[in-house]
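Only one structure is covered here, and it is reproduced in the block below.
Yeah, one chain of the complex is gone here, protein chain that is, but the others are all in their spots.
In this document, chain identifiers A and B correspond to the written order of the chains, with residue numbering beginning at 1 in each.
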Amino acid sequence: MKTVIKSSDKFQHVLVLCGWFGGWWLLVELLNVSKDFLPNPLEVAQRMITLTYDPLGAGNLFVHAQASSIRLLSGFGAALVLGVPLGLLMAYSRVLNWIVSPIFELFRYVPPIAWAPFALFWFGAGNSAQAYVIFTSAFPPILINTFLGVKLIDQNLLNAAASLGARTWTVMTEVALPAAFPLIMTGVRIGLAGGWMALIAAEIVAGTGTRDGLGYLILQGQMQLHADLTIGAMAFISVIGVALDFVLRRVETHFATWKA
Amino acid sequence: MKLKSSTIQNIFSFGSVGMMLAAWWAITSMGLIRPLILPSPTDVVNGVIDIWNGYLGVPFWNHFTASLSVMLIGYFSAAAIGVSMGVAMAWVPLLDKIFSPLISAMRPIPPPAWIPLTILWFGIDLSAKVFIVFVAAVVPCVLNSYQAIKNVPPDLMNAGRSLGAKNTTLLFEVVIPSGLPVILGGMRIALGTAWATIVAAELVVSLAGFGFLIMNGYRNLESNIVFCGMLAVSMVGFLMNMAFVRISRRVVPWAAEKK
Partner (left out) sequence: MSDSNDLLYEDVCMDFESASGVIRALDPFSFQAQPNEFVVIVGPSGCGKSTLLHITSGLTNPTSGRVLLGGEPILEPGPDKAIVFQNFSLFPWKTVYENIDFGLRINGMPTEKRQALIKDYIQLIGLNGFEKHFPRQLSGGMQQRVAIARSFVLQPRVLLMDEPFAALDAQNRQLMQEELVRIWQTQNPTVLFITHSVEEAVFLADRIIVMTRRPGRIKEVLRPIEHMKDASVHWRSLPYDDVIRRQDFQDLRAHVWQQVKSEIGDRH
């Protein structure tokens, strides 16, 4: 959890991690439970590797990962496409803010997963319903952070641009958006994490309704009483979650090299 | 007569909500949309009455006890353990080395992902739900408390040390009070996560509670019941958040200045 890691620290980190895996193994041996209840780390790894070539349900591990990713990207993409421009406009127009904010606040406290039934009523069983649930999770942080990001821009920056003769559209796209970028990216990262969470929740809650996806795998593990599948899928999900966040952070540093 | 800007703002705000409610009533009463897609205001009121009288044989107050009390048990244990752990890890480097990998590994797992495993281990009774809420709430508490202690302004620590504070005195009299705003921030996030997680857990399996209402309303194609469940969930979430903010302001009045 430190930000600057020396190589000796990395080594210690790995060592401690091995210690925890060892402790897990020891616990399994001591408790002497069936591998369907608490498998040891090796059994979990084996199960996941088997899954890469031996299909379960709709396909192998990558088919499920792909299914989940598509749902995530559609819901998250919609949140991005709607959230950033709306946040920008709301920061610019007080009136628009006064109109939209109260409605937004009303819906904000509904947990994303609670939308699932209505999403199913509206879109039927399928990817759109789950994309909608993901959207409700990813949208608020993106909207709020874009709004704040623009609102908190030093007024002098905008004034300087305007006094150089830039028209509103230019100021918005060439000054406001870049200046607000760090905060927007934070909102995007939170939105992606939230969307990922909502996706898994939606796939699990949908229960027998889903045929594919990583949440489906977790559920299958529980229903078939195979903890190795469940735990393995959980681990895989967290790896993807970390990878997604990592990609976003790379994007952030790439575009914001001007920030110290 | 020039209106104050805050009055104008209120006019727009109430106006837009009012328009939305009016549109809702109009669309549903004109029969432009199936009740399944959007229940009418009357349907919703009937739903409330049904629930009050014991929807599916479940007494009204059971929903509150099921959802709220379970969540609160899980939440408070998570807060107590999580905050202590975060503070201890930030203060004692050895603890940090030992537990950081564990926290880092647990952190990216979405709380709902724990639901099936918990059911596998605990079955579907109370302890399972408490465990899930605990797992969901403990991570933000640990992380924020850790950051709060790590980010104490060095000059404040130095002032404490220079005045003669050492070790535990320094920790409890300077470092923890200084980090309290961030610790409370983490606890507020954890509260929201805990609430969303208990609802998700109840959607999967439950005998009472708001998630139960939403799920069974869905199964029986009674969108008005679902609506009532969603309404209750968001109202409780909103009230809890507001209460927390109020309490925060009393406990850490100096944090209001920093924005």
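Assume a contact is a pair of C-beta atoms (placed from the backbone, for glycine too) under 8 Å apart; a residue touches a chain by one contact, two chains touch by 3 or more.
Keep in mind that what you see is a predicted model, and the values were worked out from it rather than measured.
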Going by the touch rule at the top, give the shown chains the omitted chain contacts.
B
Please pick, from B:Ala165, B:Ile189 or B:Val205, the residue that touches the omitted chain in the full complex.
B:Ala165
Out of B:Val174, B:Val199 or B:Ile214, which touches the unshown chain?
B:Val174
Hey, which subunit B residues sit against the chain that's not shown?
153, 155-156, 158-159, 161-165, 169, 173-174, 177-178, 180, 252-254, 257
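Here, only the chains that are shown with their structure count from here on.
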Taking the mean of the C-alpha atoms as each chain's centre, how many Å separate subunit A from subunit B?
18
Touching residues on subunit B, where the partner in the complex is subunit A:
8-9, 12-17, 20, 36-37, 89, 96-98, 100-105, 107-117, 119-121, 143, 146, 195-196, 199-200, 203-204, 211, 214-215, 217-218, 223, 226, 229-230, 233-235, 237-238, 241
Where on subunit A does subunit B make contact in their complex?
1, 12-13, 16-17, 20, 37-38, 94-95, 98-103, 106-107, 109-118, 120-122, 196-197, 200-201, 204-205, 207, 215, 218-219, 221-223, 225, 227, 230-231, 233-234, 237-239, 241-242, 245
